[in-house]
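Shown here is a partial selection of chains from the complex, left in place.
For clarity, chains are labelled A, B and C in written order, and residue numbers in each chain start from 1.
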């Protein structure tokens, strides 16, 4: 099942650089593992913003929520989730 | 180059069914041709809405604008375009 | 899987009363069938508005979209869908 997710990151200006770097490094590793597993199907940077558009391919809403809240940057993100389904004009049976 | 596009369709309630069907049939044919060419890279229905999230892969902004305004439903759509680029945490060189 | 849905209905002022009544009668029959099947788990009127809050319990996003777009009033509704999951403080394994 596909979900469209937008994440906007806002780190507190007072966060020490070392802590921010550690957070981002852990975030990247987790994100890359989820991409390799096929759960985090797409990940694009929105130009000019500390934000991304993503597409997740998961078995259930619970699985999606568990993945999102496990992200190290979760406490610093505003997240919007939109469930998606196959478009009747798509040329594919499933557009992942 | 990748662009994230959201399209919301609003047909006038008074439009005759035959005219609406003709518009949608033409829209589908054009959309499927653009998908086959690789320009309209993704097309997903947003659940519960007459709307879609799409990803276009084009050579320039001009090409994107020409494609969008050539859609038969263009006069009845609200369209938002967001330029996207490769995310530093992506595991792919280009995530199309 | 549970989805929170808000539906706001807006019939065109010029719609003949007979047509509106027919639409509402068909909507009610379909809505009641879906409630009996357990798919449309809750249906509440929002006080003072021609709108409702609903909870759907479906197998997939595709099933939800098919149900919503099959409603006779769908062309006249603004619909917002929010995926939900079990709350960690809930006293139930599944709160339907």
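Heads up, the rule we're going with is that contacts are C-beta pairs under 8 Å (C-beta built on N, C-alpha and C of every residue); 3 or more make two chains touch, one makes a residue touch a chain.
If you're wondering where the values come from, they're calculated on a predicted model, not measured in any experiment.
Total copies of the shared sequence across the full complex, per this structure file: 10, with 3 shown.
Rule of thumb we're sticking to: only the chains that are shown with their structure count from here on.
Centre to centre, using the average C-alpha position, subunit A and subunit B are separated by 22 Å.
Computed centre separation for the pair subunit B/subunit C is 27 angstrom, with centres defined by C-alpha atoms. For subunit A, the set of residues that touch two or more other chains comprises 2, 82-86. Partner subunit C is touched in their complex by these residues of subunit B: 13, 45, 47-49.
By the touch criterion given at the top, residues 1-3, 60-62, 64-65, 81-86 of subunit A touch subunit C in their complex. Those residues of subunit C lying in contact with subunit B across their complex are 3, 5, 12, 61, 64-65, 68-69, 75-76, 79-81.
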